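I have placed the structure first, in the form of structure tokens, so that the comments after it can refer back to it.
For this depiction, one protein chain was excluded, whereas all remaining protein chains were kept in their positions.
Right after this comes chain A.
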Amino acid sequence: MKALESSKDVALSKEKAQWMYQKMVEIRQFEDRVHELFAKGILPGFVHLYAGEEAVAVGVCAHLNDKDSITSTHRGHGHCIAKGCDLDGMMAEIYGKVTGLCKGKGGSMHIADFDKGMLGANGIVGGGFPLACGSALTAKYKKTDNVSVCFFGDGAQNHGTFHEGINLAAIWKLPVVFVAENNGYAEATPFSYASSCKSIVDRAIAYNIPGIKVDGKDVLAVYQAAEEAVQRARRGEGPTLIECVTYRNYGHFEGDAQTYKADQEKAEHKQDKDAILLFRNHLLNEQLLAEREVEAIEKSVEAAVNQAVKFSEESPYPNASELLTDVYVSY
């Protein structure tokens, strides 16, 4: 068990640094736009935004390829983007359009793209643990060196499936990396109230697997922890539990007044503790990217998000006949 770690001395190639910064900015801008569209009444349904937690999804997915799989949560947009899902197809899904990644039939809480190894956002808290074991079992059985990553929130670690999933992965030495996104609140309930353990990572001891807790706002710390865990899984040495301490900038869902958060806490996470600003400063200070390169990424992402909205608005809804497809129906 390691203490809270923060790392600034991770060696990144320029290409990797660019990719990571771009993905983080994509998540932020995508989510900020969804927030606006929802507030205007344009988007239907329940929407849970990932903004603020970008460093977790990106720091982990930086080590994955399209054959590696991830399971996700109700707060899944960030995982989708980090895993390479198409922004147009994601946004169209949230609009309920036929050009969405799930033909509009899944919506925000159920975006999936199996070609990218994204096994689906999930409306059931704790739904991902056994599923990650399943895709890892496939990898192990077929002797690929693929891994599964299970992203989950601090609320899910109190769910029975957490224990069943991690124990199963541990006894079968499945190539799974369990990534806790501890954003401090399960819905409107503080982590400190709902969890008997002060740290999620303490629970790794119970299953005799490695556990590491990192600053989930520091993408390099996440990157470093995930590298070791992913390699360990690829080598067939079994699962690891990583706890990333993070924060969600928006509410549990759009429309949540967030009265349970203190104003000062909200403000500091949008300024001094912002994962994207921290990484941006690092990239510039270390001269990994020049100011104009960083700005070029930000501009290109803005254009891509604009395009995703335009694409979604111009796309048609599914035809009525789609109601009865993709399921065995005779009545």
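The rule is short, and it goes like this: a residue touches a chain if its C-beta (ideal position, glycine included) is under 8 Å from a C-beta of that chain, and two chains touch if they have at least 3 such contacts; residues count from 1.
FYI, contacts and distances are computed from a predicted model.
Chemist: Of the options "Autoinducer 2 import system permease protein LsrC", "ABC transporter ATP-binding protein", "Carbon-phosphorus lyase complex subunit PhnI" or "Alpha-ketoacid dehydrogenase subunit beta", which is the UniProt protein name for the chain that has been left out of view?
Modeler: This omitted chain is identified in its UniProt record as "Alpha-ketoacid dehydrogenase subunit beta".
Chemist: From the list A:Asp32, A:Asp145, A:Glu187 or A:Asp202, which touches the chain that is not on show?
Modeler: A:Glu187
Chemist: For the chain left out of this view, which of A:Gly52, A:Gly106, A:Gly128 or A:Pro239 touches it?
Modeler: A:Gly106
Chemist: So that we can see where the missing chain sits, which residues of chain A does it touch?
Modeler: Counting over the whole complex, chain A touches the hidden chain at residues 44-46, 96-98, 102-110, 122-126, 155-156, 158-161, 186-190, 192-195, 256, 259-260, 262, 317-318, 320, 322-324, 327, 329-331.
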